[in-house]
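Here's a structure for you.
Every protein chain of the complex appears in place save one, which is left out.
By written order: A, B and C. Residues from 1 in each chain.
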Amino acid sequence: MSERVLAEQISQELLFNYYKKVLELRLFELKVQELYRNGRLPGFVHLYVGEEAVAVGVCSHLETPDLVFSTHRGHGHALAKGVPARAVLAELWGKQTGSSGGRGGSMHMYAPEYGFMGTNGIVGAPIPLATGAALSAKLKKESNVVVCFFGDGAVNSGSFHESVNLGAVWNLPIIYVCENNLYATEMAFVRATKNTNVASRAAAYGMLGVEVDGQDVVAVHEVAQAAIERARNDGGPTLIECKTYRYVGHHEGDPGTDYRTREEVQQWKKRDAVKIARAWLIESGMTESTLQAADQEVERLIDDAVEFAEKSPEPLAESVNDHVF
Amino acid sequence: MSERVLAEQISQELLFNYYKKVLELRLFELKVQELYRNGRLPGFVHLYVGEEAVAVGVCSHLETPDLVFSTHRGHGHALAKGVPARAVLAELWGKQTGSSGGRGGSMHMYAPEYGFMGTNGIVGAPIPLATGAALSAKLKKESNVVVCFFGDGAVNSGSFHESVNLGAVWNLPIIYVCENNLYATEMAFVRATKNTNVASRAAAYGMLGVEVDGQDVVAVHEVAQAAIERARNDGGPTLIECKTYRYVGHHEGDPGTDYRTREEVQQWKKRDAVKIARAWLIESGMTESTLQAADQEVERLIDDAVEFAEKSPEPLAESVNDHVF
Amino acid sequence: MSEQGRVITYADAGVEALREEMRRDASIVYIGQGIGPRGGNFRQTRGLWKEFGDERLRDTGICELGATGAAIGAAMAGTRTVVDEVFLDFALEAITQIVQQAANISYMSNGKIKAPVVIRGAMGSVRSAGAHHSHTFYNWFANTPGLKVVIPATPYDLKGLFKTALRDPGPVAVIEHKSLYNTKDVVPEEEYLIPFGEARIVREGKDLTIVAMSRMVDLAAKAATQLATQGVSAEVIDPRSIVPFDRHRITQSIKKTGRLVVVDESPSFCGFAGELLAIATEDCFEELHVTPKRICSLPVPNPFSPILENQMIPSVDRIVREVHDMMKQPRRKC
Partner (left out) sequence: MSEQGRVITYADAGVEALREEMRRDASIVYIGQGIGPRGGNFRQTRGLWKEFGDERLRDTGICELGATGAAIGAAMAGTRTVVDEVFLDFALEAITQIVQQAANISYMSNGKIKAPVVIRGAMGSVRSAGAHHSHTFYNWFANTPGLKVVIPATPYDLKGLFKTALRDPGPVAVIEHKSLYNTKDVVPEEEYLIPFGEARIVREGKDLTIVAMSRMVDLAAKAATQLATQGVSAEVIDPRSIVPFDRHRITQSIKKTGRLVVVDESPSFCGFAGELLAIATEDCFEELHVTPKRICSLPVPNPFSPILENQMIPSVDRIVREVHDMMKQPRRKC
């Protein structure tokens, strides 16, 4: 969509908030990358760099009691849903102050107090879970909704098929958000299926499917708003396909270059979510200095999270048997 | 399609063979029903009564090395693929002479020597297996094909979704035949999904989908012929939806009346596969006496199977540990 | 079961537990196949749909993975659920959700999220159901941290344990037996619950201890009756729940009798019977008079032929025979 149209669709204030959130997700992940490469963080991490507009554009419409189910690439979803950077980073560090007390880590991070129902180490698994949570929401009649994020890789799994069908036939208040970044690990979506149009698959379930530019936070904002409104008013589920791209490797350790051309990566970076939002703000009259002030604010937030997580205590070895049941 | 057109599409001789095979499947199942109700057969049986035209119309195009994977409702598929009624009935009787030596029974009946790769007790499970067998056929380059039968109930399972997608992306020589008889046990397909058009689901996988009248052996014959030809010539898979109906309960013991109206059952019986084929033969000039002779021939075949199975020995208790590995 | 009550079936005992708890806790939702108007393949939900309707008794198509995952997700979101796999065999379609999500969630979330879901399924051999419909699988569930596992052998135990499961904060597998649904038992009118982790002394005895679960309890009891007429006094114990496990009461009995036989419908390797022998060795090493014994199903898929299936599954005769062999053995010289 052209920038002119855009400026009319969304207030500068809202766009400014989006910009800051997108930037927070970006800088957070770059910090995690740095810490991980320096051997500071245990386990494995999958970074969200490049896809931030999706999480921000979708979650900005959610209230705390609305629930989000996320994936192995879920730091951004957690932050977008309102989980403090401190709690997320401390969890990645395996600290007591992490959102799961250090028991979970990147792929098993839970913050129900913010309506964040977890990242997940099992591809596809969040889709049945989120569908059930949507059933719970529907039965409680509190007009809360559930958002389930998953990648293109999950689309060919039985978990997707069985759950989306249930969501449709039960007319549940859920939004299935597919982050189609064209690859599952090194596996190009075109190698995994003959139908790479995820939105089109909604028809198989008699459900509404929409495709949107995942680099454009405003476009995502609009599509998500409509879907969430529909869900809140018992209008049933929507499958949203967000076309997006990860700039980094599948996980830290994967250069991400063997299966993707430098050109492809460059093309996508031209349409960077941060750049786009920033350009619009300037075009809408915001000054460089205001933006720089915002950038610094976000940087401070990340630095504070690092300091907090680093200083936090490790879990106690004696606690190993707690919380099994 | 009108009878007139039909008579031109298929020779009287071929139609006569179809008629006899359809009748064989029908009388076989009615005999099984009688034996089961008299407490002669162990285990549980799901009868194919009403759906015979599907198995016959599809399997008539197959050679012995072509493989068929079947379901819990598979006696008809076995017979249509050429497994002798003796071997099938003896298996239902748990006898040594059964196709699985009495180890399998109705839902675990195997006759690879006839290209019959088994009935199955797990809904959906034959679909991945058949897909793999089609991969094997493709790699062997012997232009053999695989047919996988499954019900409407399997369509919402992850097994269906994951396998059909693989069949499509690997362009395998397989025909996915859905016997849509409107119910899975007592569960109406319309209650299980919002999209009850199975053929339309092929699009989700970038695959060809066709719908056909499953009561009309000639219609099935034509659709199957085209799909099998395509598969033999490396043209890839097809999803065929056969609209059909079971006259009997889900399994022996289920009256099948609580969830279906008498009218619905009557409507379908008006379009009975045996009646339709018989009418065409007469219309094509075949005499009543020829048909009656054929009927008796089929009855003798069934009686012979009963006598054979009844007289056959039980497995030896000492053999219980054989064939585990 | 001393309390006076009515004689009802195992299936109806489960229905009563559900009806009472679904009345008490309006949040409970029941998900499965054929559990609505049909009342359950085993009549295990008979009459519930009439009272609670489509909202709370939710039939699904054939999608155990989606349905079980949904039951777990709903539970995580605060709606207590029961997911009925009908045949426990079909739980395999969904076991990734049961093990990776339900069983792990409390621990992974540092106790912040609980999944109060009951996973229900009918196990075991019944009338030549065959290889695909006869698995037991409780060994697998019991080997999964975070999952509680109850295995009721009688209508009385089923009702009391099921009700406890329906109030447990976390996931509980209630493993019934297909062959037991029509068995009858006295069940009190008044409400009762049975706590997890309390084994039941089915029959007292002094010469040996027979541990059995589910359908095997009845076989063990019948064998004990025969043995009594032959001068052997067998104590029969049913753990009833294997997670948590009543190690104390069972080892007390073994210490008392000095002899242990485990009757187990599962294949033995890495199974419950072996666990019992291990426990006996760990806790009763000095007290054991003779080598304890496992009587398990043969390690073969369930054959269809009745002759073969009877050969596979433990029988009263086999138990009696094995016990006599054991009683003939000289006591260990110490």
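We adopt the following convention: a residue touches a chain if its C-beta (ideal position, glycine included) is under 8 Å from a C-beta of that chain, and two chains touch if they have at least 3 such contacts.
Quick caveat: nothing in here was measured; it's all calculated off a predicted structure.
Of the chains displayed, those contacted by the omitted chain across the entire assembly are A, B, C.
Residue A:156 is the one among A:60, A:136 or A:156 that touches the chain missing from this view.
When the whole complex is considered, the residue among B:37, B:140, B:275 or B:311 that touches the unshown chain is B:140. For the chain missing from the display, the contacting residue among C:204, C:282 or C:317 is C:282, taking the whole complex into account. Although one chain is hidden here, its contacts on chain A can still be listed: residues 42-44, 91, 94-95, 100, 102-108, 120-124, 153-154, 156-158, 184-187, 189, 191-193, 258-259, 314-317, 319-321, 324. Seen across the whole complex, the unshown chain contacts chain B at 67, 69, 100-104, 108, 110-113, 117-118, 120-122, 125, 127-133, 135-137, 139-140, 146, 158-159, 161-163, 165-166, 169-170, 322-325.
Interface residues of chain C facing the missing partner chain: 89, 92-93, 95-96, 99-100, 103-104, 107-108, 130-132, 135, 139-140, 142-146, 242-243, 245, 266-267, 269-275, 277-282, 285-286, 288, 290-294, 299-301, 303, 332-334.
The rule is simple: only the chains that are shown with their structure count from here on.
In whole angstrom, the spacing between the mean C-alpha positions of chain A and chain B is 46. Inter-chain spacing, taken between the CA centroids of chain B and chain C, is 37 Å.
For this pair, chain A with chain C, the centres built from the Cα atoms lie 42 Å apart.
Among all residues of chain A, those that touch two or more other chains are 158-159, 161-162, 165, 169.
Residue positions 60-61, 63, 65-66 of chain C each touch two or more of the other chains.
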